[in-house]
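Missing here is one protein chain; the remaining ones are kept as they sit in the complex.
Labels for the chains are A and B, by order of writing; each one numbers its residues from 1.
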Amino acid sequence: MTTPTFGDSLTALRNTAPLIHCITNYVAMNSTANLLLVTGASPAMLHATQEVSEFTALADALSVNIGTLSSPWAEAMLLAARTAHEHDTPWVLDPVAVGATRYRQTVCADLLALKPSVIRGNASEILALNGLAHQGKGVDATASTDDAITAAMALAERQQCIVAMTGERDRVTNGKAGFTINGGHSLMPRVTTLGCGLSALVAAFVAANPDEPMNASSAAVACFAAAGKRAGENAQGPGSFYVAFLDALYQLTPDELSHFAQREVSDAL
Amino acid sequence: MTTPTFGDSLTALRNTAPLIHCITNYVAMNSTANLLLVTGASPAMLHATQEVSEFTALADALSVNIGTLSSPWAEAMLLAARTAHEHDTPWVLDPVAVGATRYRQTVCADLLALKPSVIRGNASEILALNGLAHQGKGVDATASTDDAITAAMALAERQQCIVAMTGERDRVTNGKAGFTINGGHSLMPRVTTLGCGLSALVAAFVAANPDEPMNASSAAVACFAAAGKRAGENAQGPGSFYVAFLDALYQLTPDELSHFAQREVSDAL
Partner (left out) sequence: MTTPTFGDSLTALRNTAPLIHCITNYVAMNSTANLLLVTGASPAMLHATQEVSEFTALADALSVNIGTLSSPWAEAMLLAARTAHEHDTPWVLDPVAVGATRYRQTVCADLLALKPSVIRGNASEILALNGLAHQGKGVDATASTDDAITAAMALAERQQCIVAMTGERDRVTNGKAGFTINGGHSLMPRVTTLGCGLSALVAAFVAANPDEPMNASSAAVACFAAAGKRAGENAQGPGSFYVAFLDALYQLTPDELSHFAQREVSDAL
C-alpha cells in the first residue's frame, strides 16, 4: 500500500471500465456522470423501486448520495444498499449535510447499518455522522480539523470501512492508518457537486481494485487533487475551471498520477 | 436608493455569503447552484416534506421556482414559503410558464397568498400572474412591453412586493418606482435556465441587503446584465458564452458593477 501504486489503480479502472450504479442528487447527476465518463468508468443513474435491486446486482459498485433526499429515494437507497451488502458489491455513502436536519440523520443511520465500504464527506459531515453513529448528536460546525481526523478514524474503525474526508487537505483512513493528500485548487469549492462526483469515482476505483479499498479510495481522491491543480493553472474562474477539470481527468495518465502522489501524498494523518 | 450602491450590495453579498434554500426545477438545479457559488452565495437544494420547513428556518433566503412542478414539490414549496413568511425570511417566486396550464395557475395563487418578497419572471409570466391574481386569466403572449410594465407595477403594488421582470431590457419595480436595466447579450436566451438562476441570485442579494429589497433585486439583475455583456465579447456561441458568464460573475468587482449601473441603469420605468 504505497502511493506509487495509485497509477496502477487508475490503470485498472481504465482497463475494466466498471459499471457504477449512482443514486445521487438532482444537482449532481449530470456532473457525476461526466466525471465518471471522462476518467474511464461507466455511470448508470436509476432509482425506481421496481428495478433498483435488480440493477445493483448487475453493477460493479454502488454510490449513494443523499443530497436531494425524499421518501421514494430513501427507499431506493436502502434497497440498493441492501442488495450491494448481500452481494459483497462495494458501495459508497455520501452523507450530504447530514447534520442539517433530523430526517437526514435518520436515513443515514439506516444506511450505516448496511455497511458502506467507503464514506466520503467533508469534515462537517464526518463529524455529524460520527456523532450520529456514536451518540445521536448532530454536526458541530465549529470543530477543528484535528477533531475531524479523530472522528474520521473513529467512524472508520467502528464501521469497519474507509472514510475519505475531503477539504483543503484530504484524508483517507481505515481507522488505523491512512493518507493525507494535498493539491487541488481554491476554485474547486466554487464549482457545485464536485464532491458528489468524487464519491462516485471512489466507488469506481474500489470496484476496479477490490482488494485494496483504502489505496483505491486514495487514488480517486488523488485524481481529483492532481486534475484540480492542473485545471487551476489557466482557469479564468469557476466556469473555465470546470471545463479544464474534465479535460484534465481525461488526460491524466497513470504515471502522472503516481508522480503527483509521490510529491503530494503522505501516509501521515 | 441610487444605482452606485449596487456595488455595495454585491460587497454585502460576498461578505455574508448567505445560505439560499432553493426549491427549483430539475433543469436549473446545477446551473443555479453554480451561479450562486460563483457570485458568492451558498446554495442548498432540498425539498423533502420531512425537512423542508426545518431547513428554510435556518436559511437566509428561499427561492421557489415552479418549472418542473408536481404534487410533492408543490407541497414542499408551500411548506417552505409558509415558513419563510412566518420567519420574515425573504423569499422569491419564479412563476415559470404560469400561463401555460391551469395547474400552474392554481399553485401560483396559493404561493402568492404567502407573500413573496420578490417575483422574478419574464414579461409573459408577469402578465399571466397579474391576470391570475386580478381576474383569474392566463398569459397574453401578444401583449406589448408597455402592457407588461403596467402589469408589473400593478402586481407589485397589489402584492406589496418587488417585481423583477427580465427580457431584452429588464425592469424592477415596487409598484411606485423602479429601475430599467440595459446590458446583457443576445446569446442569453440560448442558454437554458439563466433566468431561474437569476431568481436565486435575487434571493441572495435581498438576504444580504434586507433593508432595501428593490435596490438589492436590481443589483442582482445588473450583475447578470454586466456579466452577460462581458461574456458575450469573446463567445463563439452559447457553449462558450455560458463558461465565460460564470467566469465573469466570479470576476465582477463591486466597482465594476457600480460603473456598469451608472451607464446602463436608469430610474425611469
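Methods note: a residue touches a chain if its C-beta (ideal position, glycine included) is under 8 Å from a C-beta of that chain, and two chains touch if they have at least 3 such contacts.
Quick caveat, the model's predicted, so the values are computed rather than measured.
Student: Which residue, B:C108, B:V191, B:L252 or B:V265, contacts the hidden chain when the whole complex is considered?
Tutor: Within the whole complex, the residue contacting the unshown chain is B:V191.
Student: Check each of B:I119, B:A164, B:I181 or B:V243 against the chain that is not shown and name the one that touches it.
Tutor: The one listed residue touching the chain not shown is B:V243.
Student: Kindly note down the residues of subunit B that lie in touch with the hidden chain.
Tutor: Residues of subunit B in touch with the missing chain: 25-28, 30-31, 67-71, 97, 100-104, 189-193, 236-240, 242-243.
Student: Since one chain has been left out of the picture, which residues of subunit A touch it in the full complex?
Tutor: 26, 29-30, 33-34, 37-38, 43-51, 54-55, 58, 72, 242-251
Definition applied: only the chains that are shown with their structure count from here on.
Student: Please work out the Cα centroid separation of subunit A and subunit B, and write it as a whole number of Å.
Tutor: The separation of the two C-alpha centroids amounts to 33 Å.
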